[in-house]
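Below is one structure, written out as structure tokens, with a few remarks after it.
With one protein chain withheld, the remaining protein chains of the complex are depicted in position.
Entry: chain A
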Amino acid sequence: MSRLRDFWLILRGDPEADRVVPPTGFTVRLTFFSSSAMAFLAVFALALSFATGRLADRWGSELARSSTIRISAPAGQVEQQVQATLRVLETTPGVSETRVLGEDEQRALLEPWFGPDLPLDSLPIPRMVEVIEAGDGYDSEGLRLRLRAEVPGAVLDDHTRWRRPLIRAADRLRLLGWVSIGLIGAAMAAMITLAAQSALSANAQVIRVLRLVGARDVYIARAFVRRFTLRAFLGALTGTILGVLAVVLLPSASAEGGFLTGLGFQGSHWLWPLAVPLLAAVVAFWATRLAAFHALRELM
């Protein structure tokens, strides 16, 4: 509760109490600089996490454990080859479901390429069979060989399978993004602690005077905490704005541009960078507070 009150006091500011500590010059500038640099990095780490997350989601949904078999055959043999394919699949371990795509579905698949008025019946369009995997999936090489032997017109298309390791990599990258944000926060805490410590020891005489006239440790600590928290917040705000600008100004390509050009924020993810300055303020608050109480205990 009193911590909350402290936090409120800091945001509100108390110019009179702040004046008891003389301007702390370079330590405060150091805090401003390091928190803006850290916030800039944090914005990129965030963007990286979200971008890899989106990538993994997209690839993951495409994967959906399904593949297709395309059957192209002379008009008279299509139905027969479809049935042959289904028989092969029935006896393939690792296949849980098979389904022959209907005409409407095929039309929908082809529409983006050929437009809505495609005369499907008069075109030698291949038939499609969707294969849903079970468990660890099927042995695609084996299936391919059997199809080649029994259904000459069938081609197994399992292009989405190769993405599986990429999805794992994307997931790992997303995790690393979050770890980076944690490390950035920790590095910032360390830097602010050092800056606060140096400010405190440079002001040992001020602290002595304040104690002489009856200042409690919380009062003295607050004067330092306020200063560093405010600077860290403003620094992080600056760094965040610059970081977001840099992300916005990244040369853009289509959404299919993949990972590099997809680095950015989308939708509600734009709100996340706003958390960076607040988080920086919280980190600075605690780092300075702990440093101050530690220094005040030593300075007995």
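In the analysis below, a residue touches a chain if its C-beta (ideal position, glycine included) is under 8 Å from a C-beta of that chain, and two chains touch if they have at least 3 such contacts; residues count from 1.
Assume contacts and distances are computed from a predicted model.
Student: Can you tell which of "NitT/TauT family transport system permease protein", "Cell division transporter, ATP-binding protein FtsE", "Lactate utilization protein" or "Sarcosine oxidase subunit delta" UniProt lists for the chain that's not drawn?
Tutor: "Cell division transporter, ATP-binding protein FtsE"
Student: In the complete assembly, which of A:A42, A:I125 or A:L210 touches the absent chain?
Tutor: Candidates A:A42, A:I125 or A:L210; residue touching the omitted chain: A:L210.
Student: Applying the definition given at the start, please give the residues of chain A touching the unseen chain.
Tutor: Those residues of chain A that touch the unshown chain are 16-17, 19-20, 22-23, 205-206, 208-217, 219, 296, 300.
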